[in-house]
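Accompanying notes for the structure given below.
All protein chains of the complex are present and in place, except for one that has been dropped.
Coming up: subunit A.
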Amino acid sequence: MTTVAVRQVRQVSRSRRPSARAGYVVKSVLLWAFAMLFLLPFLWMLSSSLKRNLDVLAIPVRWIPSPAEWQNYVEVWTGGAVTMAVFFANSLTVSLIGVVGDLTTSAMAGYAFARLTFRGRDKVFLLYVATAIVPMQLLLIPRFMFFQQLGLYNTLWALILPGIFTVFGTFLVRQAFLAVPAELGEAARIDGAGEWRVFSRVYLPQIRSTLAALAIISFVGSWNDYEGPLIMLSNQNLYTVPLGLTRFVDADGGLSAGLAMAGSVSSVIPILIVFLVFQRQFVAALASSGLK
């Protein structure tokens, strides 16, 4: 914030005030015009979700549908062999268990990698580092095979389990704990606190914003995952939201446009709420992850 203020002062002092203001206006207008390319598709999505299927691509384009076809949302949420409510329940199950599990295992492991010293620690961490750049796709075939052998193919566990143990989460948390002074724990240990207590009461509260960020990243990642469910699930009753959305395209490639848009809007809302509430931590964590 102060940086901006300083720069603003500098600009004003360099150029005469009116031209600085003109620059501000021109820049703002151009940037907002560009931003419309990003905003309009979503406004169009919202508008189309309130149109009948046939009217979505009607010419001329009507940005404000009248009358608004709320029926689309009713149809999406209650109609069809399997409703959106089922997809939402599946996605929420996968995402929420995944987030809680990911936070728990990552926080513990990240803490140990950063703030506990023991034999073999660095060797194990090297193993984690080595797998960080492996494409997830390469893991899908063996996972598919394992889950089939274990009888977990076509269950939500095939999606939940890999999400609980992530290398990314461990890295992120380790990075955050490295910034917390080691003396903090020593003081607590001298006072007789056990290891679990030192971790949960002394260290964990220090990295609250990182944990919030990890929660969001983890939630968004599993909420939006398409390839995993596509490969691991064949039972429609288990479909997650992205997979469920594809039912608005029929076998011939025909599209129920109004319904598809209503489904898409529904699918975006939870993510948008999570993002807007935790925006600050989210952006901060994205920026620091992997950069240092």
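Some points to look at:
One rule holds in what follows: a residue touches a chain if its C-beta (ideal position, glycine included) is under 8 Å from a C-beta of that chain, and two chains touch if they have at least 3 such contacts; residues count from 1.
Definition applied: contacts and distances are computed from a predicted model.
Chosen from "Sugar ABC transporter permease", "Cytochrome c oxidase subunit I", "Paraquat-inducible protein A" or "Protein LplB", the protein name that UniProt gives for the omitted chain reads "Sugar ABC transporter permease". Touch with the hidden chain on the side of subunit A covers residues 3-4, 6-8, 10-11, 14, 24, 27-28, 30-32, 34-35, 37-39, 41-42, 44-45, 48, 56-59, 61, 104-106, 108-109, 111-113, 115-121, 124, 127-128, 131, 133-146, 149, 161-162, 164-165, 167, 170, 182, 185-186, 189, 195, 198-199, 220, 223-224, 226-227, 230-231, 241-243, 245-246, 248, 255, 257, 260-261, 264, 267-268, 271-272, 275-276, 279, 283-284, 286-288, 290-291.
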